[in-house]
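Sharing a structure below in structure tokens format, with a few things to ask.
Here the complex is missing a single protein chain, while all its other protein chains stay put.
The first chain written gets the first letter, and so on, giving A, B and C; residue counts start at 1 in each chain.
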Amino acid sequence: MQDTPLTNLAWLLIAIPLASAAVLLVGGRRTNAWGHWLGVVAAAAAALLGIGILIEMLGLPEAERIHDLHLFSWIPAGDLSVDAGLLVDPLSMTFVLLITFVGALIHVYSVAYMEHDENRRRFFAYLNLFVAAMLVLVLADSYALLFVGWEGVGLASYLLIGFWNQRTEYAVAAKKAFVMNRVGDMGMLIAMMLMFASIGAVDFETVFAAAEGTNEGILTATGLMLVLAACGKSAQFPLQAWLGDAMAGPTPVSALIHAATMVTAGVYLIVRSAPVFEGAPTAQLVAAIIGAITLLFGAIVGCAKDDIKKTLAASTMSQIGYMVLAAGLGPIGYAFAIFHLVTHGFFKAGMFLGAGSVMHGMGDEVNMRRFGALRRSMQITWITFGAGWLAILGIPPFSGFWSKDKIIEAAFVGEGWQPWVFGPIALLGAGITAFYMSRLFFMTFHGKARWKESEDSANESDKDLPVQHPHESPLLMTVPMIVLAVGSVALGGLLAIGDTFTHWLEPVTGHVEHHDPVIAIPVLIGATIAIVLAGAFIAWRQYAASAVPVTPPEGSVLTRAARVDLYQDAVNEAVFATPGARVTEVLTEADTTVVDGAARGLGSGAVGLGTWWGRLQTGFVRSYASIMVVGVVLAVVVVLATRV
Amino acid sequence: MTNPYVPLLVMGLLAFVMGLAGLLSSAVIGPKRYNKIKVDAYECGIQPSPHAASGRFPVKYYIVAMTFIIFDIEVVFLYPWAVAFTELATFGLIAMIAFLLLITVPFVYEWRRGGLDWD
Amino acid sequence: MTLVHYLVLSGILFSIGAVTVLVRRNALVAFMGVELMLNAANLMLVTFARMHGDLHGQVIAFFVMVVAAAEVVIGLAIIVSIHRTRGSASLDDANLLKN
Partner (left out) sequence: MTFVPPSIDWAALAPIVIVLGAAVVGVLIEAFVKDAVRRMVQVILAVVALGAALVTVAWRWTVVQAQGPAELVGGAIVEDTPALMAQGVVLICAFLGMLVIADRVGGEDGFTPVAAGAPGSTYEAQARRLGLVQTEVYPLVLFSVGGMLVFPAASDLLTLFIALEVLSLPLYLLAGLARRRRLLSQEASLKYFLLGAFSSAFFLMGLALLYGYSGSVRFADLAAAVPAMVGMDVVLLAGVVLVLVGLLFKVGAVPFHSWVPDVYQGSPTSITGFMAACTKIAAFAALVRFLYAVVPGLTWDLSPLLWTIAILTMIVGTVLAIVQTDIKRMLAYSSVAHAGFVLLGVIALTSSGISSVMFYLLVYGVATVGAFGLVTLVRERDAEGNVTGEATRVEQWAGLGRRHPVLAVCFTLFLLSFAGIPLTAGFVGKFTVFAAAVEGGAWPLVVIAVLASAAAAFFYVRMIVLMFFTDPDQDAGSTVVRTEGTTAIAVAVCAVATVVLGVVPTPILSLTSEATKFML
């Protein structure tokens, strides 16, 4: 075994941003002057260390690339002892690099983006905290420690979504995100308990080693719970509702957390738990189905949103649907899921930053119907955004082509009904994606301007249009965008040619023989490109070549449905809340700012029960005594009746 | 079931059911005309003095009763000790002295804080 | 087995005490119900002591008496102070704290 000095320092990856966050939070106002630069330096240092470890790891033979670093013994409880340790292997390093590199760029971008915010220092503290927590999540060597990171990113995301907490809807969005994540966390906890009950450990090594010999029912239950956890964190159906609202946070947050890193944690979880899913084909199938549903759902919603960030959020949801679908396909999909995750991290983060740049230049306007023809005034943004756009469309040779196409191919692999369902859905999703992303691109940068430079431009038809002075963003913002754009253009090809990336992950995902899809590969590639071009063309016809109305038209049934997120809140309402309409009234009284969606279901059920039981709490001592006596009598009866 | 305690349990249950039956039947059948007098303490037909908030309530009786209880407790333990005095020997004596000293402490407290002054 | 009768009696007294607590509105009377329950337990202890030919039960009864006395002192203090405040010792008047 070769000496690995840098790998042994992997704990520093977490410690550096954490220390920086601590300094910024504890230091208070004194650090206002230089705090943001400290944040940037911390993220950059972590990125450099990550690159160092990568180089070291590349120097090792493949079999020695997995390192388990024991840190300290964390919870020794009876037979269960949980050690805190870091697992440094190709999979976790992929994430480390994505998180620290994209993270560092977004830190730089935020220096300018948040310049006028008096709480910029606090913002950087939270960003650093997020990076640290995310690194804990991907470096953990046990489900317990992973859960720490899991909760940590949840908390940091919650703090960051609600960062501009002066506005109520932001606070509500933050709370909604937190509570829906809790539903997922519950799945995580139950999964851990199941592992502990059946295997007696929660560290990856033992669990994976024992998974093979474990009862399939238990593995299926565990797998399903893990999928539930992934759904919560990665905004997958049916826990997708929070992601759109989470766009209330500052745009760099959306780029880092809600596009590139945190929301992909669910994909990481599924891929990391591969041995569990290996023994639980049903759970795997459920993951694939959920991925397929979400990818269509997100795509359809994306078509109708006029808010640029919400469109991107819907697209994120849809793209993660692709990844979950790939992860649900089993070993043939794991590497592609991660590959798409990495390329998506680049191009989507780039586009979010681009959206932030547009908003920056347009006085924080987010409605795309108020944009148009911005390519002249914001050329760098236009070009970088264009790179991301071509990447997500999957036009060769941009990154997205290499990764998404592989997933579509993999979706067509298999026997029975599955390739004929997943394959066409993946293909159709690509077409819709092309449509709504082109729609976004054309509405924003092309067509006629739906704003005016000054009040007196006196064209009669311009009378109602708002005055805007679009301008390119400062260098601190454009440079990260350019770097990410370069990644969007080249990264995919670089990693895909010769299957470099798949080989790199092999120590973790295992070697997979090539499978042929049910339709020949060249045909598939051709079909994909054709359908993508068709989608883009329709969008061009509708949104670039012809005028875009400033007020949204009525639209078809589907468009209207998609505008309200396919009635997701209404469905949640109908499923969870209406049966307890009275209960909901009480709920509204008790908590006017109650979160909606699934949280409302949980909350209203609980509140209803609480109010009902609360009636027993009459305040009369004698009724309390009666409850006790009834309790005593029942206790005696229960014990005597069930005695053996 | 020749268990000698079964009748005990049955009786206990019966008593409980009877009590509960009375409670329930009065709740169901009885007229409900509660008023202040009905729920108040019965003081030999004299109207109970309400709103004794200004200190007219004879707290002194209560304090005397409490003092009595101190000595009451004392005697409860003195009797058996006296019966077995010789057998308990020195250990008993020391224990009893300690007990009596402890009993004196609240008494001293009461005396110093004016609990024994009638006026 | 005449001793069993004492046990039955004790059970009845205990139940009467419990029902008193549930039924009576006056705090003092309810409290007397509790005392009745304690004394019912005492009767049972003494009877069992007799049945087992063991003195421990009787000693325990002494201790219970002491505890009951201490409880009386504290209970009366609380009830008296409530009575002075509200002008009534009704348990049902004291229901500001609820739900």
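Heads up, the rule we're going with is that contacts are C-beta pairs under 8 Å (C-beta built on N, C-alpha and C of every residue); 3 or more make two chains touch, one makes a residue touch a chain.
Values in this document were obtained by computation on a predicted structure and should not be read as measured data.
> What shown chains does the left-out chain touch?
Hidden chain, whole complex, touched shown chains: A, B, C.
> From the listed residues A:Asn8, A:Thr206, A:Gln542 or A:Thr611, report the one that touches the chain absent from this view.
A:Thr611
> Where the complex has a chain not shown, which of A:Asp89, A:Asp141, A:Asp185 or A:Asp245 is the residue touching it?
Spelled out, the listed residue whose C-beta touches the missing chain is A:Asp185.
> Touching the missing chain, which residues of subunit B?
Interface residues of subunit B facing the absent chain: 2-3, 5-6, 9, 53-55, 59, 84, 87-89, 91-92, 102, 105-106, 108-109, 111-113.
> Counting contacts across the full complex, list the positions on subunit A that touch the omitted chain.
Residues of subunit A in touch with the missing chain: 72-80, 82, 144, 147-148, 151-152, 155, 162, 165, 168, 170-171, 174-175, 178-179, 182-183, 185-186, 189-190, 193, 196-197, 586, 590-591, 593, 599, 602-603, 606-607, 609-611, 613-614, 616-617, 619, 621, 623-625, 627-628, 630-632, 634-636, 638-640, 642-644.
> Over the whole complex, note the residues of subunit C touching the chain we left out.
Considering the whole complex, subunit C reaches the absent chain at 7, 10, 14, 17-18, 21, 27, 30-31, 34, 37-38, 40-42, 44-45, 47-49, 51-52, 54, 56-57, 60, 63-64, 67, 70-71, 74-75, 77-79, 81-82, 84-86, 91, 94-99.
We adopt the following convention: only the chains that are shown with their structure count from here on.
> Find the geometric centre of each of subunit A and subunit B from their Cα atoms only, then give the gap between the two centres in Å, rounded to an integer.
Comparing mean C-alpha positions, subunit B is 67 Å from subunit A.
> Out of subunit B, which residues touch more than one other chain, so two or more?
16
> Any chance you could list the residues of subunit A touching two or more other chains?
Answer for subunit A, listing residues that touch two or more other chains: there are none.
> With touch defined as at the start, can you tell me which subunit A residues reach subunit C in the complex?
Answer in residue numbers: 614-615, 617-622, 625-626, 629.
> Write out the stretch or stretches of subunit C touching subunit A in their complex.
Residues 18, 21-23, 25, 30, 91-92, 94-99.
> Contact residues on subunit B for subunit C in the complex?
These residues of subunit B touch subunit C: 4-5, 7-9, 11-12, 15-16, 19-20, 22-23, 36, 39-41, 50-53, 57, 59, 62, 65-66, 69, 72-73, 76-77, 80.
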